[in-house]
Structure formats: structure tokens, C-alpha cells
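The complex appears here without one of its protein chains, the remainder shown in place.
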Amino acid sequence: MNEDIDLILETLLYVSGDEGLEVRRAAEAVGIDKSRVITELERIASQYEEEGRALSVQQFGESFKMVTRAEFSEYVERYASPPQRGTLSQAALETLAIVAYEQPVTRLDVEEIRGVKVDRAMTTLVGKGLVEESGRAKGVGRAILYKTTPRFLDVFNLSSLDDLPTINDNEQTEQMDLFMSSYREQHE
Amino acid sequence: MNEDIDLILETLLYVSGDEGLEVRRAAEAVGIDKSRVITELERIASQYEEEGRALSVQQFGESFKMVTRAEFSEYVERYASPPQRGTLSQAALETLAIVAYEQPVTRLDVEEIRGVKVDRAMTTLVGKGLVEESGRAKGVGRAILYKTTPRFLDVFNLSSLDDLPTINDNEQTEQMDLFMSSYREQHE
């Protein structure tokens, strides 16, 4: 296994993505010293550099991240937001779908569901008149609540929000499945 | 720029993560043909393989994903405790197998093969995004036709529908062996 440590750390670097690989947790997962993890990661970083790999490994305090190279950023941007006329990006559509079904909803709620930041998508949706502010949530912070606009109904040809199709008939059972598995986990 | 195409595609593979790199969008972003994108990605995939890299590149229909290697999965699980993927019931799996081979297919066709009602199984499969509607059958009733989704390929580790195991010829002995062994497994 010894010789695979670099491969395992690369694997963990990849899966941790934007969050970065925490040295402490990596050490626990692999079963080696923190210092060893750092040495290995530094070695991997310089190897990536030398071999001119597509990605690079950067240290940020107690964590390491796999990042893309600046020289390719224009392609990343072009891939992420292809030029569009009138159409909504996938990010905007997903955000809109969540707002439509969960409204009124805060940006943070949407981010929790999508698993990524949605500020830009939300701004776009407000800009396109599909989503608007609808007061403030109770509690600390009093975050802005969002809801869909009448224009949203118009664009999607809905006479009212009740017209939104119900989805996931098996939601209930699935939640039960989820519950059972997490319950088992906890009690076994 | 020409020589950097592989690096750019690797970069895009990385950023798209579990969404997968869509060949069409990649072609637009990089400014090359779709077929060229596929060739390059296939080349990258085999290169990763040959060099024994930590990660691997897999094709699932019209998209490619950078994934970890099965042999390191225990470390990923220890580091990140990813959620267990839901398992499918035998009923859902049998229904899915039939849809995969016979698509596009009506619910009734599937029921005839399985000898039982499949509405619940079909709803589950649609809800899990493994099967989708694909128009209507001709003739009386115009029954809904079903087909597998692109996601189906991903979930079952298939690069394309051609990857599906071939249906056995009606070789009597083979059938019997198969039959006996699969029954022993299931019922003993």
C-alpha cells in the first residue's frame, strides 16, 4: 500500500474539489502522519508542475486544493456559461425550479439544495423578471425571501402556481428509505 | 493552442465533476468538432489507464466523467462518507432491463414480458431519472412509450447502450445452466 499513498491522496484531492483536502482528515483516512501527508502533497504538487499537467495542486493553510491553471480559464468560463439568446442556463433553470417549488425561499435554502452558490443565478432571474423579493425570513439575519413573479407564470404558460406539476410520487417512500438507512446507521 | 487541447479537456473534465463533461458544450467551448472532442477524450482515458493515474476517465453516453478508481473507494468513504446510492428493487431492475433492450416500449409490453403489473416500478424508474417518456405509440390508445435516460448509462456504468450485455441465443444448455445458477443464488 505504501507506494499507493500518492495515488490515494490524489484521489482525495479530487473528490474534495473546491472544499480542499484537509490535511488532518486525510491523515486519518489514510492512516499516516499529518507531516507525511504534507510531504506527499508537496511532492505531488511539484510533480504536477514538472510534468505540465492540466491541473495544479495548491496549498491553502491546512488544506490542499486541486485547481485549474489560469491560462485555461477562458475555456472554463466559456464552457460554464455558453453564449445564449434568451435561454436560461442550467444553473438559472435549477435555481428557478427550486424557487418555484419551495417559495418563499431564501438564497441560502436554495444553495443548500443545489450544493453550490446561486447568487449569480438569482441575480439573473431577478434581472429577467422571473423571480422577485418577497419580504424577509424570520429569525437571525432576516434573509431575503424570494418568490416567482406573475411573469414566471406567463413564460411557462401556467395559469397559477397550482398548475405546477407534482413530481416525485415516490418521494415519501424514498424519504422512508433514507430514514431507515440513517436510522440503522445510528442504531447499529 | 493545438497541443493544449488535451490539457483544456482535462481541465473541463475536472471542473464539471459529477455533472460530467458534455461533449457538445465542450466542442463549442474549445472550438473543435464533437468527433474530435470524443477522440481526444478517449485518448486521454486510455492514457490515464496506461500511466496508472489516480483518476480515470469514463464515458457515459454523450458525457465523460473523471472518476476515482474502485480500488481506492474505501479511502474516499473514510474521508468523506459519501451517501450510499439507493439500491433498486428486483421489480425495478427487471423492468429497467426490459426497457433498456426493447426501447421505446410501452408499459403493457413490459407487463407482458414480466407477467405482472409494472406501474409502480415504472414510476420509481421515472422518478429516479433512469427512464423517461419518449412519445406515444401509434394505434389505438396511443400508449406512452418509455426509453432509458442518459443518466441510466451513468448509474449502471455503461459507456453506451451497446455496452449492454448481449441477449443469449436460445441455446438450450446455456439457458438451463443460467437458469439453475441464478435460481440457486436467489432462492437458497
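All chains are identified by letter, namely A and B, in their written order; residue positions are counted from 1 within each chain.
The rule is simple: a contact is a pair of C-beta atoms (placed from the backbone, for glycine too) under 8 Å apart; a residue touches a chain by one contact, two chains touch by 3 or more.
Operating definition for what follows: contacts and distances are computed from a predicted model.
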Unshown chain, UniProt name, "STAS domain-containing protein", "Segregation and condensation protein A", "Dihydroorotate dehydrogenase B (NAD(+)), electron transfer subunit" or "Molybdopterin synthase catalytic subunit"?
"Segregation and condensation protein A"
Of B:98, B:122 or B:145, the residue that touches the missing chain is B:98
Out of B:9, B:26 or B:88, point to the residue that touches the absent chain in the complete complex.
B:88
Go through chain A and note every residue touching the omitted chain.
14-19, 68, 76-77, 80-81, 83-90, 92-94, 96-98, 100-102, 112-117, 120-121, 123-124, 127-130, 155-158, 165, 167-168, 174-175, 178-179, 182-183, 186
On chain B, residues whose C-beta touches the chain left out of the figure:
14-19, 56, 58, 65-70, 73, 76, 80-88, 90-91, 93-94, 96-98, 100-101, 113-117, 128-129, 151, 154-158, 164-165, 167-168, 170, 172, 175-176, 178-180, 182-187
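Methods note: only the chains that are shown with their structure count from here on.
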The distance between the C-alpha centres of chain A and chain B, rounded to whole Å, is 23
Residue positions on chain A within touch of chain B in the complex are 4, 6-8, 10-12, 14-17, 25-26, 28-30, 52-55, 66, 68-69, 72, 75-76, 78-80, 82, 167-171, 174, 177, 181
